[in-house]
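Selected chains from the complex are presented in situ; the others are not included.
In order of appearance the chains are A and B, and numbering begins at 1 in each one.
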Amino acid sequence: MPMWHIYHPAGTYTAQEKREFAAQITSLYADLIELPRFYVSVVFHEFSAQDFFVGGEPDNGYVRIWIDHIARRTPEPGKRRWWMNTLNQELAPFLKDRELRWEIHIDETPHEFWTINGYFPPAPGSVDEQRWAAQNKPAPLVGEQAD
Amino acid sequence: MPMWHIYHPAGTYTAQEKREFAAQITSLYADLIELPRFYVSVVFHEFSAQDFFVGGEPDNGYVRIWIDHIARRTPEPGKRRWWMNTLNQELAPFLKDRELRWEIHIDETPHEFWTINGYFPPAPGSVDEQRWAAQNKPAPLVGEQAD
């Protein structure tokens, strides 16, 4: 978690811009939510106009972002809206500032239905999670959540 | 919302048929649920037989449709079944009538975790949503939900 799918028209981003976009997304989660950087996966899907429709019409200027969150629950509507506003503001160089149209939505999925390299990720904010973040890789748990 | 992913074997639909399929999906949401047409995104994903398996076997005649709903909650099982029946009936020219096998499933994701062009979409059935539908594009909110 999180996993980002970015569906975009062919040619929207160069290889370098994709890398900068993914790095910026990753830094938001690492800096603002203190997630380990390796929790963040970003996949770019390039589409031709004949495979992508908005409102029943082809749209060569639409970027559609589909995200699953796993590591954190965010039940409060206000906190959800804060995160969406943060994304829209901090990612503007890749979205709004290019005069694209863009849509983002996030779902949340169960923590117990998630493993990395076969490990169950540690509890949010735990000592183990801080260690995973510092080492930027998964490792056996040693704290309370170990089993 | 909704976002439709249509996974299909190579050559199942022509470019014109994809456009008609996407237009028909969009009209169902606009006509029956009164959603703004631009809420509906449809992406076609073409797969080769060696990348798509049903029951552990390649299947060159299987269309797998994966949908996320965001703009409307449909908690009642009866209403969910009505919508599934409607989809299967109204989209038959692109599915059943072609002697394909096909599978459809829908998930619902949180309304507060969704923006279009940086705007939070208005409440279901609100004056703002009706205006978005009439103009077929997002705009600043002016009603009760504005913030």
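Everything that follows uses one rule, which is that a contact is a pair of C-beta atoms (placed from the backbone, for glycine too) under 8 Å apart; a residue touches a chain by one contact, two chains touch by 3 or more.
All of these numbers come straight from a predicted model, not from anything done at the bench.
Shown chains number 2; the total number of identical copies in the complete complex of this file is 3.
Heads up, the rule we're going with is that only the chains that are shown with their structure count from here on.
Chain A and chain B have Cα centroids separated by 22 Å.
Those residues of chain A that touch chain B in the shared complex are 7, 47, 50-58, 62, 64, 66, 74, 77, 80-81, 83-84, 87-88, 96, 101-108. Touching chain A in their complex are the following residues of chain B: 1, 3, 15, 18-19, 22-23, 25-27, 36-46, 68, 70, 107, 109-110, 112-118, 120, 136.
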